[in-house]
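The structure follows.
Of the protein chains in this complex, all but one are displayed in their positions.
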């Protein structure tokens, strides 16, 4: 339980009077009441832990969410880190029909880097505030059961089942699960599983209130060139229209489609946030200042 | 669960950027972690519910403290309101040797005003945010057992025992007890009990982390004429020295002595706060900006 | 835990031999077995606490019912006491189209008298036997949500919802809730609610086994002039016939209709008892000597 | 759950008015409150189940005690029944130095009669009211561990240990254990154990509030010839004096000494009651009419 | 907790190497995993307790099954022992139309022998390993409700209801119920109930995984003269065919029909085992060496 205020104190609060401080805390009250004991799954890209200050701000957010009564679950990938280790080991990427293949050696590297490096760093950052984070992989306690996607791609798996037992065990005692997304199939063979898909499956299995994607974009913009054209809130119907109309395009399409899959699967709302903004999770969840894009099933849904 | 933000929004937050908002929320984290599940007894003077805006700010604070995991208990008096009702009923105050006497009729009026008016108002203000407040008197479920102080004073009682059963029952389920301080003796005869003393006895019986007195002064000042001479933190030893030296004087003496009694009885720390400052409880407990005087048993104790 | 036998001892038991004593206790056994852990809501009129001996006998009954395993809930009104206080305060009753109006001041008086006087007296009488009674109003913990009946009548409310949370909390730990029937609407504005209606709504929300009205009449008589014409047991169908036939008439009609509403809403049986008979609740529930009128949904129902 | 009132109704209650009925019920209240959840061990002699009406009255008492919140445990012997069966089987009693010997065949008969006949009858009588009685022997679940008293006496055992596990299991779920007093030693060899001693050991292991001996005498009399000379209450000290003085003499000495052993071992009080009086347990425990002799550790103790 | 190995050590294990020992233990693992916390009802014939070595091996099996996580329930008859006692008491069997009649005296003998002798022996044998067995009859706690089969047969009853309350109470705390099959009707009159039928009814009420009949035959043979013609596994359909074809004949028919009734009533599988084989229950449940006949509802069902 260390001094989380260190980083926050670098922000100048000298011009903020007590009434404003109190107002900001009180502003958070209805959100805290609404989300009490709800589960929030946060998907963290591999980039997110590279910038140390961002990693610290993320860890502080997760700990604060839990302290005020939410139950956060962190899911992470680690593509860049896996790539680094492969090149350090002189391992050439393999391709079949233009698709990257995960052979046995690549799988070993992925498990090692995800479970022994990226996961450790996130767990460590959270545990600097409070000893609550517990690293897991989809292989632990049968959390995720996978099935091979395509034999020619090697050990790339798709999620076929999430067993929430170990997550309930940890959440019930107040721990924060941090999950790297390798998983075994029914014979025990491990696979590497796409972290975005795993996050959706976990959020659905937990009937999560929210699924948050921390990305490196501002959210859904109507004009890619204009950061002020951010859409704060989007129903599933309108999101599909924007894709059809070409407003949502390029790399944003899979992100929005993941959000649509999540809300279609029973998650309350899905959020695309810019992980480069310090404390972006906190700002989105506990203040009136929406800072990313929230996608809800219906026009009135979510919050 | 209504819009608590109404009142907060009257504070202008337009010049506060997201980083500052986040910093203020994050600043609260160590306090929330430290006080998790701890009991805080707040003693509210009869004046506190007269100003409606202050009453609202107080209610919002209590609900926010509970939302972030503390367990608040409210104890209140109601001298001014009892006085008003007595004069409306044409009841003359009675004195014996210069001391005010509580005869049977005065006692009836006190029970009626405390339990049926002041208590109702506090409960109502809290329940506008969340239906959690439950009004009690010391007579309910044997909460407080009283004994007559002095026969010549009539039905004025001193606390001889606090039975925490009903408080544990309510706190375990997340309710917020709001207590008016009439109490029965072992024969069932009711008495009016001093609210400051009752608050100490309740805080001790609950092994409360904090006992907070909401008053109409700024706290302990080294120079009564200079509001900037506020002492934020005071050990019991130094507090006694200040009384001996005459720095603490007049009406402040009984307040400080009540705090000394509380910390002497096992309460973590006792606070004298200015109830006229909006959200003063929040500012004292969840921000680095100490706004009143905290008295602790030893120099290093409390927080 | 005081000497409840005091009052009972004034009854002469000298001519009752041990076999008879035992027989009376054993006679209660099937009733105790049948009603074990069942909830009984007792509605007490404002008159009931005026006669001190009756108040004591009522309190003893409630404590005995709980001691043998039932779970009593007390609901009370207080019309006469409110009227007294209004005249003491020189407050003239106001009328609109012949109906009494509850203005803000009258409402304040009602809350004060109900919550701070009548409720206190019932709680106190019960707690002389065992410290189990806890006073509540419909405003506590959102117990009763009200809605205005008719704007021209002022703050007179009807029950729209009962939240049994606080009652379950208290009953689970063996406490006896004693409820005065003021209640807030969704905006937090308090209202005065008719105690008979509130008792029905509470009994329904709790799926109570029995709802008992303590009145100042003997029960339903086929001949108002003949106390021996008491009907001990009445099905809903027959009760409606008696109203249609004019046998049940005058002030008895609303009482019987309240009973019909209760059994229609799922309460096991509703009883009209004469509160002027000492220990009438006990006699009705635990002896073969039915002393009032029990109304059941069907001919075979209830007990 | 059958009509226990059958037998009670044979008692004429026609001259008892409602106020008297109520008074008798209310008279039981302080006893019910005092004994709530307390364990009462009742030792039943082999004679007790011979008179069918007494057996029924005993069963009704036990069920009523449980219904009002006590936790009764029944311990029984069965000397006369064992003797009957031995003579039916043509088994001659054997003696060594004038003491009866329990050989293997006698032991088999004792187990059979106690566990398969006497125990069955008591269980059956209780279960006619409510299906709560469960027959046990000291051999079940290691309830009683015995050790041989004297090799020349054969399989006569003394209690060396009581394991309350199975009793707690049954009492926690509201069952009524009915115990016959055979028991195994550490090698598994069964023995016949004196029921009076076993009852004391069980009462001590359970920290019972009361141990009641149902006998065929009125209690302790100062003048054996005068039934009105019954001593209702006796401290341990005075009981020992009465033995020393020869006032307590003959067959009463072992009964009083058993009571002294029980209260010496931590049981609240021990009672010698006349099992020939219908409902004697009820009359002793729930009415002001003490009908036997209660022995307490000190002069003020017990109740 | 005594040395169960005594009897096992008489088996020569000197030629078994550690790898084989380990393999046998590991072979049990999938069965232990599959049956974890499942209920197994074992019906023991009256013959089973006559051979002391078999009784010991049976007791060891039951204790081992419980130790590895199953929840065994034992049901027993005692025809031979009842017959012995009747002849010792010079009681002539009575017949009506060629059927044996259970008159009151016979019933008394049956209760005595079953509950006070056979039950005691089984309980004692199990408790030599661990103090877990608790003897019950169908009369305890309303476990079995019976109805007379045919007035001319006297007190012979059929099962009409099983109340699993007392069994759940004991199983939840890890005890092993051992049940003799006398039972009361709704008026409390006891009856003797066929133990095979009672075992089926109990297994159904408990949704048991398995019902095991310990008999004195090898199982279902296709050729009665050839012990190697044992059928290890039989679907209900095929079992009915074998009866129709006359392959299952004579005394085997009621045994197979009892099994069919059990699996028809929801029990996972029913087993006919040869109680003369030491540890036959263990061998059937925890090793790959099936030693009796298992009957399942469908061809693929059971295990």
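Lettered A, B, C, D and E in written order, each chain numbered from 1.
Assume contacts are C-beta pairs under 8 Å (C-beta built on N, C-alpha and C of every residue); 3 or more make two chains touch, one makes a residue touch a chain.
Nothing here was measured: the structure is a model prediction, and the numbers come from that model.
J.: What are the shown chains that the omitted chain is in contact with?
T.: A, E
J.: Using the touch definition from the top, which of A:27, A:61, A:140 or A:274 touches the missing chain?
T.: Final answer for the missing-chain contact: A:140.
J.: May I ask which residue of E:28, E:224 or E:243 touches the chain that does not appear here?
T.: E:28
J.: Which one touches the absent chain: A:190, A:219 or A:292?
T.: Of the listed residues, the one touching the omitted chain is A:190.
J.: Of E:18, E:98, E:151 or E:251, which sits in contact with the chain we cannot see?
T.: Hidden-chain contact among the options goes to E:18.
J.: In the whole complex, what residues of chain A lie against the chain that is missing from view?
T.: 2, 88-89, 108, 111-117, 119-120, 123-125, 127-128, 131-137, 139-142, 163, 165-166, 169-170, 173, 175, 182, 184, 187-188, 190
J.: Quickly run down the residues of chain E that touch the omitted chain.
T.: Interface with the chain not displayed, on the chain E side: 1, 3-5, 7-9, 11-13, 15-16, 18-30, 32-34, 36, 57, 60-61, 63-64, 67-69, 129-130, 277-279, 282-283, 286-289, 291.
Assume only the chains that are shown with their structure count from here on.
J.: If you check the contacts of chain A and chain B, which chains show up for both?
T.: none
J.: Which chain would you call central, comparing Cα centres to the global Cα centre?
T.: C
J.: Enter the angle, 0 to 180° in steps of 5, of the rotation superposing CA atoms of chain A on those of chain C.
T.: The C-alpha superposition of chain A onto chain C needs 120 degrees.
J.: Let me have the rounded angstrom distance from the C-alpha centre of chain A over to the C-alpha centre of chain E, please.
T.: The separation of the two C-alpha centroids amounts to 56 Å.
J.: What whole-Å value do you get for the distance between chain B and chain C if each is reduced to the mean of its CA atoms?
T.: Distance between chain centres: 36 Å.
J.: If each protein chain is taken as a node and each touching pair as an edge, is the resulting graph a line, ring, star, complete or other?
T.: line
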